[in-house]
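Okay, handing you the structure first.
Just one protein chain is left out here, and the rest sit where they should.
After this line comes chain A, so read on.
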Amino acid sequence: MRHDISILIIGLLAVLTTASIVAAILCARAPKPLSSTLVNLTQRINAWWVMVALMTVAFFFGRYGMTILFALISFAALREFVTLTHTSRSDHWVLLGMFGIIIPFQYWLVWTAWYGLFVIFIPVYCFLLMPAITALHGDTERFLERIAAQQWAVMISVYCVSHVPALLTLDVPGFEGRNLLLIAFLIIVVQGSDVLQYIFGKLLGKHRFSPTVSPSKTWEGLIGGLVSASLLGALLSFVTPFSPLQAACVAFVACSMGFLGGLVASAIKRDQGVKDWGHLIEGHGGMMDRTDSLVFAAPIFFHIVRYFWTV
């Protein structure tokens, strides 16, 4: 596994270095003051350096690192989600419980690999108990809207995100001790697909995919991004239990889900009248702006691997 990780890290460093050099050349040639696209591009690349560094550190701490990192990502994402939606004073204890009980408990379930409870704790127990607590408080104003927002907040930012570290709990025959590489594969193809969609969209984009939801998404970006991300998946098959063709297919499904995640996230933001989820990462907006695609891809990827590759 050491060897595979070294290749992945060297590959990522090469891509990021190239991106930084290209951006520096573009900035040097462009008329001053720099256009907002170039400023944003530089900020995005710099943020990628930080994110890759963080992921690498978490990688070397193995299961501890990954579980803690994704619990923190859930915290940041949940905070953004709840901030954006309508809450009332009487929701205080439910909101506290989301941060103080649901996040730690869900990640404890990941840590102990208690699969049976891990998959139903939020969709069954929290789904039923959270509205019950809200109803007990007696405040019925915009009730359905409030409980729906709470459900969505924990499903998206805790339940879906926790499927990434949960990949470490799967027993894939012949792949023992290498599950961290599944996480690396998922993140690289899904985030890579985002970047490739952005690049193809900027270079070739003409036909808008959904003008009412997200004006920046185009058919050209989508197709170019998905095809190239599937190829990237096939290239990375050496770190996975998949054959190159299988890896391409799995990458295609994960990246398609990622695209839909971005679309849903855009629709929510549009509905709430904001452009970004938050202000955590310079140039990227909030945590949810970076993880919306991963959030949709992770559970599907998890269940594909679990169904077809574990005993």
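As a working rule, contacts are C-beta pairs under 8 Å (C-beta built on N, C-alpha and C of every residue); 3 or more make two chains touch, one makes a residue touch a chain; residues count from 1.
The rule is simple: contacts and distances are computed from a predicted model.
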{"item": "Complex member absent from the view - protein name from UniProt, among \"Peptide/nickel transport system permease protein\", \"1-acyl-sn-glycerol-3-phosphate acyltransferase\", \"Response regulator receiver protein\" or \"Glutamyl-tRNA(Gln) amidotransferase subunit A\"", "value": "\"1-acyl-sn-glycerol-3-phosphate acyltransferase\""}
{"item": "Full-complex contact with the absent chain, from A:95, A:195, A:249 or A:304", "value": "A:95"}
{"item": "Identified contact with the non-displayed chain, of A:80, A:220 or A:292", "value": "A:80"}
{"item": "Touch residues of chain A, complete complex, unshown partner", "value": "75-76, 79-80, 82-83, 86-87, 89, 92, 95-96, 99, 273, 278-280, 286"}
